[in-house]
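Rest of the complex left out; these chains stay put.
So that you can tell them apart, the chains are marked A and B in the order they are listed, and the count of residues begins at 1 in each.
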Amino acid sequence: MTSLAEQPAAAAGGAVAGASGPDIARLVMWCQDRPGIVASVASFLHRNGANIVQSDQYSSDPTGGRFFLRVEFHLPAAAARLAALERAFATEVAAGLGAQFRLRDNAVRSRAALFVSRYDHCLLDLLWRERRGELPIQTVQVVSNHENLRTDVASFGVPYEYIPVTRDTKAEAERRELELLRGRVDLIVLARYMQVLSSDFLARCGVPIINIHHSFLPAFAGRRPYERAKERGVKLIGATAHYATEDLDEGPIIEQDAVRVSHRDSVAELTRRGADIERTVLSRAVTWHCQDRVLLDGGIAVVF
Amino acid sequence: MTSLAEQPAAAAGGAVAGASGPDIARLVMWCQDRPGIVASVASFLHRNGANIVQSDQYSSDPTGGRFFLRVEFHLPAAAARLAALERAFATEVAAGLGAQFRLRDNAVRSRAALFVSRYDHCLLDLLWRERRGELPIQTVQVVSNHENLRTDVASFGVPYEYIPVTRDTKAEAERRELELLRGRVDLIVLARYMQVLSSDFLARCGVPIINIHHSFLPAFAGRRPYERAKERGVKLIGATAHYATEDLDEGPIIEQDAVRVSHRDSVAELTRRGADIERTVLSRAVTWHCQDRVLLDGGIAVVF
């Protein structure tokens, strides 16, 4: 089975009402650090008529580390010329540096599937931001193991697939999910989806998966985290958005934030404040991912 | 051996340049919740000529919970009358409610010993705030297992005792510490003191101990926490001030805070930002403790 993203992202089409304007594209690239990388990339872009408008780079170590680059550039008729530019960059620059790279038109949105269970706060915030043009995604499918959010999702004009999951039906449910999404998505967002995805699913889906979960100081693994945070009298509660990996809740961290709470807050109030911080952190993480601002240095997410 | 605080706190004397003005005192009280507690306390204060200027209360559960109260009141000639008021309150109010309580003149500062190892940031911030009149403590002694901060402390006019600690001398060192502080302090602050105090010390010292330590999302127990936070790519680092108990780093949490960091921050920079947040959190925790704003509901610190 091939990746869910087998069809080109561009097929999803549609311009984002973003700040970037037309004819803006981006290059992200990573390789072993060595002198001359920036000169090589910048010269390539210059002689192809591209003007760099924003650039971020990071080296994990000045001597012998890994190098990461993200460049936004203005290129007249970018949409028509990007495929040729990609081929040229591969042979003229990337091959010599042993670099991996992605080259994308900023106007093309990522196609996303949103997985959700019962809680609506993360899901609705993503759909609402997409509709406002704040989020460079196009949600092509919502998948839920519950029925309760069907009407809400319908008002955004997005298909809703109810796929219940029990211990016995989990393998079959995951098979249906993969079938449903095959070739249609570039990204899966777990917007408070309370089922653990199998390592088989992770291996076969072929697209990045972003998850959101609560975070506390100190951390509480396991069940009923807000009850335990209450019992411990924590003064901060937070949320962490990360890529899903086989080590549950241990994938690279994209974004975190926290808010103050007090002994007066009931478990219900802690949960409510947690929901506010979860939706904020997840929408930032999804935005940055879809803008190719997140590059992986082993287990560290470099966020430009 | 009796508590370090065997002599009355008032003996340390000295007015705090605080916001409260003269003739302000405070009552803190805790007991099983039941109807009429506030009425009983308020009536007592009223008929004794005290005018309540601030009041906080908390019930862990409206039916059958624990009740906590903190009241600040204006009482003409408070200093002279507080001892009699305390005796009257014990018999007229507290006995009937099965309540424990403390009654203190706001003008009297807590006597503190500050324990420190090599890092100066928490220690100097506390001493500086005390000198400015921001912190209602009187530091009577600094204890360190290193010599390096002696000159800094001298400039604040505070005695500095060097008590080195090795595995073999630890028991003797703790004996010296208890001897040095006996009857002189109301509070011990571990201002980045890197030695674990024995349960024997905790049991014998007889005064509260406030500790500060780094906190991360997720948490990293053990050694080299900033290195591990770097390896994990965390986006927030924090600090927690808590009462020291036998479960190391597990005592009731008084205050927490966190700041944003990024992949660009080196371990040195993470440590520096950690120092900033540690000194801020510790000074808040010490202030609130010394204002009797922190009451314990089992393992939860109720902070008024």
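In this section, a residue touches a chain if its C-beta (ideal position, glycine included) is under 8 Å from a C-beta of that chain, and two chains touch if they have at least 3 such contacts.
Source: prediction; values computed, not measured.
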{"item": "Homomeric complex, total chain copies (2 given)", "value": "4"}
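Note that in this section only the chains that are shown with their structure count from here on.
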{"item": "Distance between the centres, which are taken as Cα means, of chain B and chain A, whole angstrom", "value": "43"}
{"item": "In the complex with chain A, residue positions of chain B that touch it", "value": "58, 215-219, 231-236, 238, 240, 252-258, 262-264, 297, 299-303"}
